[in-house]
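Of the protein chains in this complex, all but one are displayed in their positions.
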Amino acid sequence: MISTETLWRDIEAIREQAPLVHNITNFVVMNTTANALLSLGASPVMAHAADEVEEMVGLASALVVNIGTLSQMWVDSMAKAIPAAAARTIPIVFDPVGAGATRFRTESCLRLMGLAQPTVIRGNASEIMALAGAQVQTRGVDSGAAVDDAQGAARQLAHQWQCVVVVSGASDLITDGEALWWVDNGHAMMPRVTGLGCTASALVGAFCAVNDQPLTAAAHAMSTLGICGELAAESSVGPGSLQVAVIDALYGLTREEVERRLRVRG
Amino acid sequence: MISTETLWRDIEAIREQAPLVHNITNFVVMNTTANALLSLGASPVMAHAADEVEEMVGLASALVVNIGTLSQMWVDSMAKAIPAAAARTIPIVFDPVGAGATRFRTESCLRLMGLAQPTVIRGNASEIMALAGAQVQTRGVDSGAAVDDAQGAARQLAHQWQCVVVVSGASDLITDGEALWWVDNGHAMMPRVTGLGCTASALVGAFCAVNDQPLTAAAHAMSTLGICGELAAESSVGPGSLQVAVIDALYGLTREEVERRLRVRG
Partner (left out) sequence: MISTETLWRDIEAIREQAPLVHNITNFVVMNTTANALLSLGASPVMAHAADEVEEMVGLASALVVNIGTLSQMWVDSMAKAIPAAAARTIPIVFDPVGAGATRFRTESCLRLMGLAQPTVIRGNASEIMALAGAQVQTRGVDSGAAVDDAQGAARQLAHQWQCVVVVSGASDLITDGEALWWVDNGHAMMPRVTGLGCTASALVGAFCAVNDQPLTAAAHAMSTLGICGELAAESSVGPGSLQVAVIDALYGLTREEVERRLRVRG
């Protein structure tokens, strides 16, 4: 189980090493994702051209693939980047935005996951259930199901792909198919900011870059974002200021705040 | 004519139903558009791939098409989404960003509008005049004309396409070709924030999703954004903080503020 000790060790490692996190992500969140990684201490790069993704992966310490505004060409680039990352054995984080909403999304996910084992899959309950083959309709990109409903699907998916699965929601579930942890950090206003789930995936990439235990790294990422969301909510009057304050909180996070706020269950 | 009563009914409906608004919009505003819709209470989805737009439209309560950073492939996807929305009779909001600035923009607009009657067209004065065939040069994406100058063009366009036309500016004009309303809400700093016009179009989509009278829904959207702009300006020192505060204001808007501030003319 994670603790202030283990989490803070990773944050210090990110701040010292500034790992390069290569993101192939969606248009909606590129700015906020890059800013979240920079504020945490990582070094983000956004690059999606088929002509360069393999070479860029060669420089990176983690690859984060997010299909939020996918199109065929972008999926083809992701399909070049993923095996390149696997060949270098750097962590691969996969964010199946809107899986279950359209066939194109679900099928693109299965195609990409089939190319190389992801290290971590992070989605909302609907997305994880859709990937596990459950009959669920994702309502656009927002979940139509609760995290609890996705518990079986998450375990199944983790077993099937031999990876860690994160289901984010009011409480976040993290499992490798055997262990199953809950992170209770976060704030009710967070789902009203677009793309904080995508930010979570990017942070998972940064933590995996400095910690070779993906279950631990993913739990560190989710609790870090949750704690920063709580801190941000205290100085925010709505989702606009919350988005800004989450970035600030990632920059200023102290060990004391982690110690005071970390809420995880085994 | 709209009133606090009619406007507030729609806001409560959006907050309760969280209608899914499918946006095919430009890269500049995707983040702020999604956040504005989330803060108001709607559920945004951004999806533009030819492979999925028809299926995504099938889940949506409104389609918003915005050509701000158009390219041929994106226009082709819009050309698939629009008839799909028409077939389901969900509202279609069309934002002709930069119409009149280049032939490609003007011609793409006419092509898209020819595929299915838009429910609402929202643009600035130059854009509306360009669509009506008036000799006007749009200066990039900013208007080179005043709203008053576009009054005839707006009426003509509304008649021609049997739709509602919104011309936004210092005061916003809303017409279905017969009735002609003015919304006097807003703040002089708003044009210094990129994409608040695009936000307006997205909000028109959300209001049309819960109100089948497009003239009323469009007036509700424009006055809501104008009122939130006024509220935001009170706590802002420049366009950066204004952009953030508008999102906050959409989240926190109360009936009392609407009552105090709503300024419309028939």
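Order as written gives the chain letters A and B; numbering starts at 1 within each chain.
Quick note on the criterion: a residue touches a chain if its C-beta (ideal position, glycine included) is under 8 Å from a C-beta of that chain, and two chains touch if they have at least 3 such contacts.
Values in this document were obtained by computation on a predicted structure and should not be read as measured data.
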item: Contact residue for the chain not shown (choose from A:30, A:141 or A:165); value: A:30
item: Chain not shown: contacting residue from A:51, A:178, A:234 or A:256; value: A:51
item: Interface with the unshown chain - residue positions in chain B; value: 26-29, 31-32, 68-72, 98, 101-105, 137, 139-142, 191-195, 236-241, 243-244
item: Touching residues on chain A - with respect to the absent chain; value: 18, 20, 22, 27, 30-31, 34-35, 38-39, 43-52, 55-56, 59-60, 73, 243-252
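Criterion: only the chains that are shown with their structure count from here on.
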item: Degree value of the rotation bringing chain A onto chain B, based on Cα positions, nearest 5; value: 120
item: Intercentroid distance (Cα basis), chain B paired with chain A, Å; value: 32
